[in-house]
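The structure under discussion is supplied below as structure tokens; questions concerning it will follow.
The other protein chains are all here in position, but one chain of the complex has been omitted.
Residue numbering begins at 1 within each chain, and the chains themselves are lettered A and B in the order written.
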Amino acid sequence: MKLRPGRFFEDFVLGSRIVHPTPRTLTDGDCALYIALTGARQILPSAAPVAKALGYRDRPVDDLLVLNVAFGKTVPDISLNAVANLGYADVRFLAPCYPGDTLRAESEVIGLRENSSRRSGIVYVRSSAFNQSGELVLTWVRWVMVNKRSDEPGPRPVVPQLPEVVPAERLAVPAFLRAAKLDTTLTGATDLWDDYETGERIDHPSGLTVDESDHTLATKLYQNNARVHFDALAMRTSSVGRRLVYGGHVISVCRALAYDGLENALAIAAINGGRHVNPTVAGDTLYAVTEVGEKWRLPGRDDLGALRLRLIGLKNLPPAGLEFPIAPDGPYPADVVLDLDYTVLMPRRLP
Amino acid sequence: MKLRPGRFFEDFVLGSRIVHPTPRTLTDGDCALYIALTGARQILPSAAPVAKALGYRDRPVDDLLVLNVAFGKTVPDISLNAVANLGYADVRFLAPCYPGDTLRAESEVIGLRENSSRRSGIVYVRSSAFNQSGELVLTWVRWVMVNKRSDEPGPRPVVPQLPEVVPAERLAVPAFLRAAKLDTTLTGATDLWDDYETGERIDHPSGLTVDESDHTLATKLYQNNARVHFDALAMRTSSVGRRLVYGGHVISVCRALAYDGLENALAIAAINGGRHVNPTVAGDTLYAVTEVGEKWRLPGRDDLGALRLRLIGLKNLPPAGLEFPIAPDGPYPADVVLDLDYTVLMPRRLP
Partner (left out) sequence: MKLRPGRFFEDFVLGSRIVHPTPRTLTDGDCALYIALTGARQILPSAAPVAKALGYRDRPVDDLLVLNVAFGKTVPDISLNAVANLGYADVRFLAPCYPGDTLRAESEVIGLRENSSRRSGIVYVRSSAFNQSGELVLTWVRWVMVNKRSDEPGPRPVVPQLPEVVPAERLAVPAFLRAAKLDTTLTGATDLWDDYETGERIDHPSGLTVDESDHTLATKLYQNNARVHFDALAMRTSSVGRRLVYGGHVISVCRALAYDGLENALAIAAINGGRHVNPTVAGDTLYAVTEVGEKWRLPGRDDLGALRLRLIGLKNLPPAGLEFPIAPDGPYPADVVLDLDYTVLMPRRLP
């Protein structure tokens, strides 16, 4: 029998390396679909001539499309039997991905901790996506709770030390990027790194209602095959009672909504962490609020700075209805679906 | 605060030029999606070898995909606060757009007229889309009603003179187009320009039911961010109570339906005007009827003629149920959603 039941806690060995199946060539087709699925208007993936003027070889594939596809590759090996996706950290975008590039992914098991019940355990993996030249494009850590096959005692617990934030000096800032070449008439806003203040709140004006076909199309595009997103029959007996929108797609939609007010955020350099605090299902209308966090100068760059942002995703509640601030660890109102801590690169006002 | 509230009547200045944000590279991905979203079977965007045999450099991007993307670019600056999209005129397709081309758009304010209430006004703009070489691809005029910020008296009213029809001599007929090379076995019908008669009615046989995901995917593909198409929560309190299908997508669907009976209409040369007389929402089944209008010979061309067509879009009423004729200004039955006056290029029967 060719059953493919996915891995249980016992199948993960500390230090082992897992090569994830089916590399994926990303093309103009994926880029067009990503725009259709999210409404993204970020300038670099939208306009090849603008990307080229800034030093890119071509328009880059949207950072979050890269992330979602790379993440999808890890699902069959890491989280098919996950009871819960507990968190992610140290997500670093290291090189642009261009249409025509092929991504492959692998993971290393960097931590294992059995739960006291002995019925499940937490698996920590460092995953990495490479392009066809073997260049590291993206790397991240995540941890998931996975069922055990038996209640035999597990291995000695090892929990990795994870950074709370990717500091400025660990961000991969493309050497080729000529941020000063950005013509802000093409993004629709003149606000640059200098114009954002720590603590500032941006209520992004648009809302987007998610329907079954668009979130399932997105998640299939990402080749993420986790059952909870696709199998309405199986989900009938779940607590929510229906298909769940994949959290990575929620991030994508919220970032697309966050275009207005962050027009000159050229690229995502890192995701420091994130929480999906309530489920999103078809019919929900998503909104986004940004809270501006730290502002970092970048070594050797006076044309470009980094902004740490907190992206709050809301469902069925326009931004004006959100009571701020939310403490970093919650508690979260039932309308909040996402609390994402990430870092973008943005041009600075030249002296 | 980085609010992006859109422009009010007072923000428009006669004669000013607005460069619209986010140029857009159109690719094979957009073309495939356009076929999936509309069911279009028009020969030139479908088949590269046929397009090349007729003199095109490659298969052109569907005229209406170009229009919808170019139009979408103008939304954030022109119509985000529009109370009503009142009309459009003098839409001329001037050069083909090919996969890989990048469109950017700009508008000039050509008219302003405050309403007597002093609470809103009508803004007339001439918008233009250019490719990456600066070549003018498409130009059109539209007018929208926009709210005012205050009831201070507005500027002296200026209303532009607009042509009722783009006359034959102003149509951009591609010099490279070798219409006689069209092999009509590849379009499935032998009817050419000569075979259509003014006053003839064509009941297109197919119907297409629109669902939420497909109209919203289309409108996001066009990067049109008008709230009425996406935010089901906000629309609950609107008169229709739900998301509206973007009028440009209604045109696209109706033209795709109109393939049967107009198989050899190679390209749209102009849209003379159009009315969206009733809303379309998900669940509506669209049908199309064409009334053949004027037939024009084209200067210096015996291989190609122009047909002025009236495309009537219906909802939930198959063509046979439509009582004709409808006067050019209506009144319109509640089943009519679209009354589009446009001009196509079609090969002529050679002597």
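Observations on the structure shown:
The rule we apply is simple: a residue touches a chain if its C-beta (ideal position, glycine included) is under 8 Å from a C-beta of that chain, and two chains touch if they have at least 3 such contacts.
These numbers were taken from a predicted model, which means no experiment stands behind them.
Residue-wise, the contact with the chain that is not shown comes from A:Asp231, picked out of A:Asp151, A:Asp231 or A:Glu294.
Note that of B:Gln132, B:Ser238 or B:Asn316, the residue touching the chain absent from this view is B:Asn316. In the complete assembly, the contact with the undisplayed chain comes from B:Glu212, out of B:Asp62, B:Asp101, B:Glu212 or B:Asp339. Across A:Thr216, A:Asn264, A:Thr290 or A:Asn316, the residue that sits in touch with the chain not pictured is A:Thr216. Of the candidate positions A:Gly29, A:Pro96 or A:Gly248, contact with the unshown chain belongs to A:Gly29. Listed here are the subunit B residues that touch the chain not shown: 27-33, 35-39, 41, 43, 46-50, 59, 99, 185-189, 191, 196, 200-203, 205-209, 211-214, 217, 260-263, 283, 285, 316, 318. What subunit A contributes to its contact with the hidden chain is residues 1-5, 19-25, 27-30, 32-33, 76-77, 99-100, 102, 104, 132, 211-214, 216-218, 220-221, 223, 225, 227, 230-234, 243.
Quick note on the criterion: only the chains that are shown with their structure count from here on.
Subunit A and subunit B have Cα centroids lying 36 Å from one another.
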